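Quick one: the structure is below, questions incoming.
A protein chain is absent from this complex, but the other protein chains hold their places.
Each chain carries a letter (A and B) given by its place in the written order, and its residues are counted from 1.
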Amino acid sequence: MTAPAARAPWTPARTGVWVGIAAISMSFAAFTSALIVREGPGSDWQHFRLPPVLYANTLVLLVSSALLEIGRRRQRDGREASSWVAASGILGVAFILGQIVAWRALAAQGVFLASSPSSAFFYVLTVIHAIHVTGGLAGLGYTYRRLVRTPGSAAGVLTAAATYWHFMAALWLYVLFVLVARI
Amino acid sequence: MGKFFAVTVGILTIVSAGIFMFHVWWLPPDISVLGAGIDHQLNETMVASGILFVASQLALAVFVWRSSGSTGPIKIFPGGATPMVVIAVVLVGIEVAVLTLVGSKVWAGLFMVQAPANALQVDVQAEQFAFYFRYAGPDGKFGAMDPSKVSDANNNFFGLDPANDTTARDDIVAATLAIPVNRPILLTMHSRDVGHAFYVPQLRIQQDFVPGLVIPLHFTATQTGKYEIVCTQLCGLGHYNMRAYVEVMSDSDFAQWLKTQANQ
Partner (left out) sequence: MTTPVRETVAKLTELKHQPPEGFWRRYVFSLDHKVIGRQYLDLALVAVITGMVLSWLMRLHLGYPNASIGVLGPANPSQMTPEYYLQLMTMHGTIMVFFVLTTAPFAGFGNFFLPIQVGAEDMAFPRFNMMSFWVTFLAFVTLVASFFVPEGPALSGWTAYAPLSAIGKEAGPGEGLGQTLWAISIALFCVGQLLGALNFIATTLDLRTKGMSLARMPFSTWAWFTTSVIGLIAFSVLLPACILLILDRVAGTSFFIPAGLVFNDQVQTHSGGSPLLWQHLFWFFGHPEVYIAILPGFGIISHILPAFTRKPLLGPKVLIGCMIAIGFLSYTVWGHHMFLSGMNPFSAILFSVPTLIITIPATIVTLLWIGSIYGARLRITAASLFCLGFVSVFVSGGISGFFLAQPSIDTYLHGTYFVVGHFHFVMGVAAMFGIFAGTYFWFPKMYGRMMNETLGKWHFALTFIGVYCIFMPMHYIGLAGNVRRYSSFTDDYLQPLLPVHKFMTIAALFTGAAQLIFFYNLFRSRFKGPPAPPNPWEATSLEWSTPASPPPFDNFGGKHPVVTQGPNEYGTAGAKDYVMQAGGEA
């Protein structure tokens, strides 16, 4: 540890984010076990092709995470970071829009929530993830405001927001894995 | 007031325990082959937990009596927390281990053993708010069930199709579970709508019906008589009224009963 600002101070916001990550992980574990049980005995599981836009959305979310991480490190080194946070947020919005495109693509093929158990889980997992991403966008918005107004004390908030946002990307990779493997 | 509390605890403990001990209200006599295992387990647990119950309540009462309003120097329980941990881990632990080992055997005998080969199979359907029982008839086969053919109005509870399904033609459907005494019985249980359950206290058997599953349950009744079957899984407004009777009869009476039912 050379520079005193090398690591962001631990704030309750960071504890809060980890607690939130535990809760959200548990919810997705519950959905996953429901999926496994539901797929098991029922012979009505209908596999379908995932809309290809999902993969583009994945890329968008990963780049969004990368931009935010760059911004976090810049802030830690005392450089300007708010534009990186903004860019990350814009890509986050693009992710949500891309998910809407995916849902509409499926609807156009006649695959709806109640069409089959597999489609039901597709919509449930992706919609719930998107809701949490939207919450993360609100957090990014708040972080942006703090960076612009009181940059000196924003390190903790930015670190907390980044942790949550990276978790959204990791969670999406997990959801995608489940979808590819089972849907 | 502390002494009032101590006396009240003492009285409540002794009265409560006494009612248990003297079987003022108790299980009905057991009429099944495997029920004795359950009764034995229950009695063992009653004794062990009774001792724990009375001892801890009386200890509470005595300590409160003696320390209430006391102004002398405080005393720490001899040994501190250690005796508590030892009692719980050793005594309760041993009791738990014994009960588990013995109880598991009882449980396995009830639910993890196949019915004997000579068991009489009865198909049981639960629905809002009745039980129906189906016997295979002389061909020994049960007809297929088709939900789309179910019609309560026509008494076709099981959705059978005797016109096209030969095995269904001699199936006997009754609202009473008639069984021969001292013969293993295998019930295949299914539900037509929501969850239900099958409970006969005297037979010491109970099992949920789960829609979508066919669940086997076997037992052997050792005494003739008529006993109530009641539903114990909340199934709607008629839950309290959902019952049937199991009539345990001699072999010859049972054969006669089957003939009478078949002719109806």
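General remarks:
Throughout what follows, a contact is a pair of C-beta atoms (placed from the backbone, for glycine too) under 8 Å apart; a residue touches a chain by one contact, two chains touch by 3 or more.
Because the structure is predicted, anything quoted here is derived from the model rather than measured.
For the omitted chain, the shown partners it touches in the full complex are A, B.
Residue-level contact of chain B with the missing chain is found at 1-2, 4-5, 8-9, 12, 16, 19-20, 24-28, 37-38, 41-42, 45-46, 48-49, 52-53, 56-57, 59-60, 63-64, 67-72, 74-77, 80-81, 83-85, 87-89, 92-93, 96, 99-100, 103-104, 106-108, 110-112, 127-128, 147-148, 150-153, 159, 192-195, 197, 199, 201, 204-213, 215, 228, 230-241, 243.
Hidden from this view is one chain, which touches chain A at 9-13, 15-16, 19-20, 22-24, 26-27, 29-31, 33-34, 37-38, 41-45, 113-114, 117, 120, 124, 128, 150, 153, 156.
The definition used in the following text is that only the chains that are shown with their structure count from here on.
Centroids built from CA atoms put chain B at 49 Å from chain A.
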